[in-house]
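Every protein chain of the complex appears in place save one, which is left out.
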Amino acid sequence: MSVRKPIYLDYSATTPVDQRVADKMIPYLTEHFGNPASRSHVFGWVAEKAVENAREQVAALVNADPKEIVWTSGATESNNLAIKGAANFYAGSKGKHIVTVTTEHKAVIDPVRELERQGFDATYLDPEPNGLVDLEKFKAALRPDTVLASVMLVNNEIGVIQDIEALGNLCRANGTMFHVDAAQATGKVDIDLEKLPVDLMSFSAHKTYGPKGIGALYVRRKPRVRLEAQMHGGGHERGFRSGTLPTHQIVGMGEAFHIAKEEMTLENARIKRLRDKLWAGLSEIEEVYLNGDLKQRVPHNLNVSFNFVEGESLIMAVKDIAVSSGSACTSASLEPSYVLRALGRSDELAHSSIRFSIGRYTTEEEIDYTIVLLKAKIGKLRELSPLWEMYQDGIDLNSVEWATH
Amino acid sequence: MAYSEKVLDHYENPRNVGSFNKDEKNVGTGMVGAPACGDVMKLQIKVGENGVIEDAKFKTYGCGSAIASSSLVTEWLKGKSLDEAMTIKNSDIAEELALPPVKIHCSVLAEDAIKAAIADLRQKQGQAGEADACDATCKS
Partner (left out) sequence: MSVYFDHNATSPMDSRVLEAMLPFLQQPHGNPTSRHGLGRQARAAIEQAREQVAAIAGAHPSQVVFTSGGTEADNLAVQGMCAALAPTRIAVSVIEHPAVMKPAQAMQRRGWSLTKVPVDANGQLDMQALEQTLRQPTALLSVMVANNETGVLQDIAAVTRLARRHNTLVHTDAVQALGKIEVDFTGQGLHAMSLSAHKIGGPQGAGALILDKSLDIQPLLHGGGQEKGLRSGTENVAAIVGFGQACELAQQELAERSANMLALREVLEAGLHRLGATVFGERVERLPNTSFFAFEGIDGETLVMALDRQGYAVASGSACSSDSTDPSPVLMAMGVAPDLALGAARVSFGPGNRIEQVSGFLQTLENELLRMKRMAAIAV
């Protein structure tokens, strides 16, 4: 089997830059290096034209007006700008309560926590065991003083897709601003901001075969959304976000989003077939659990727990493939993935989880190799595992009294 | 993180994986840790007539450092008396495997496993006094 190793199955962490994107970017590093804000010479004008062209490309993927796209240094900054910017601007008129979900990325949760420290009130909803937000519970959480709600379109760990349209309508009815982190969504699901009742949406380039260090924030103009800027200075991006625009990165993001628009449909069909093949192969292993809903899920993601095997030891065992784990050992703290915990998964299953995220360059051979590798390594690790031994002996592990520290 | 050569070696070629019959009189079994914490070690020792550990086996649910710590310990235990085995410190294990600070707890667990196995054995063989002292340590 001729596969290039290591096999990259961690597309949700980051993606390689598409060669076509890199080719577009490089001239803007060397020849057309001007500062887009320089009005006085051709170097600046060429750069500015490229920036505006890229803005149209990003807007086209999500059916928005280019004037509604603000460049940032990445989705983390977009999230910070949206959440802090909107909450602070509208706190006086609407209120100081925020609603979000426990499975959000830290780049949403941490800004909300920061606002709590500054005197805001926040409600963190738990999703259902399949990862989806229950509409009734969401509606019940909205209060007269809820200024902002934030729900991600696609979850980075389990890939589930939230019903943004329904959630947005609930927010509209309550007079609450609605922010959506779409970093994992672009190029994977259709996004139509003319139809979706969304006020703010965050985008990242490096999850969609673009470069790192560049992202965007969609800021609705009809009706007009206002924000308190977080990065002050030269007044760039109509005052929303100051700082010299990095032309080459913006060109890269534009091209990446343009390619996504053209190729998304065909690409996703191929990826879904590969992902389903992977799941079919892995589910032949005993005591394997899928985390998150299979249907309401992007075609790239597979998050699986292998019972009785610990996550980090599994990642070590499969060093021919690059994946990520919800295990404690691979996070800085000793706690397992908070996303899997929020789904109601036990600590053990959260520890034993692997996230496979496939993408544009994943081949069928790589999938076949992965299935064979996993079967072999799971077998070997279960031989090592006292828990597997106990399970085979018919012992109910929940009934055991563990000698913990 | 990058794993040390020794950890990788024990992980790729673990020594003494397996189980003894835990009901045998000369077998001591120590089970420490909890699935919720991501580490469970089962360490077993088989002791000869002269009180010397003849054989040791382990099974571990845990990260590479945890597997390496318990594998290493089974090597060290062979040929030691029970008293000598009690002197094995987690710092020795951590040093031998060059464990980074965030993995030191794996070596602590391995030390606990030894003590638990010995306590189990002594309890079986009727040395209750020793067992009490050991329980206090294990629960620390």
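Of note:
For clarity, chains are labelled A and B in written order, and residue numbers in each chain start from 1.
Rule of thumb we're sticking to: a contact is a pair of C-beta atoms (placed from the backbone, for glycine too) under 8 Å apart; a residue touches a chain by one contact, two chains touch by 3 or more.
Small disclaimer: the values here were computed from a predicted structure and weren't measured.
The residue from A:Pro129, A:Gly235, A:Gly344 or A:Gly379 that touches the chain not shown here is A:Gly235. Across A:Ala322, A:Leu373 or A:Val400, the single residue that touches the chain missing here is A:Ala322. Although one chain is not displayed, chain A still touches it through residues 6, 8, 10, 13-17, 19, 22, 25-26, 29-30, 33-35, 37-44, 73-77, 79-80, 105-108, 110-111, 113-114, 204, 206, 211-214, 229-236, 242-249, 315, 319, 322-324, 330, 332.
Rule of thumb we're sticking to: only the chains that are shown with their structure count from here on.
Interface residues of chain B facing chain A in the complex, by the touch rule stated above, are 3, 11, 14, 17, 19, 31-42, 59-64, 66-67, 105, 108-109, 112, 116, 138-140. Across the complex, chain B is touched by residues 308-313, 316, 327-329, 334, 336, 346-348, 351, 383-389, 397, 402-405 of chain A.
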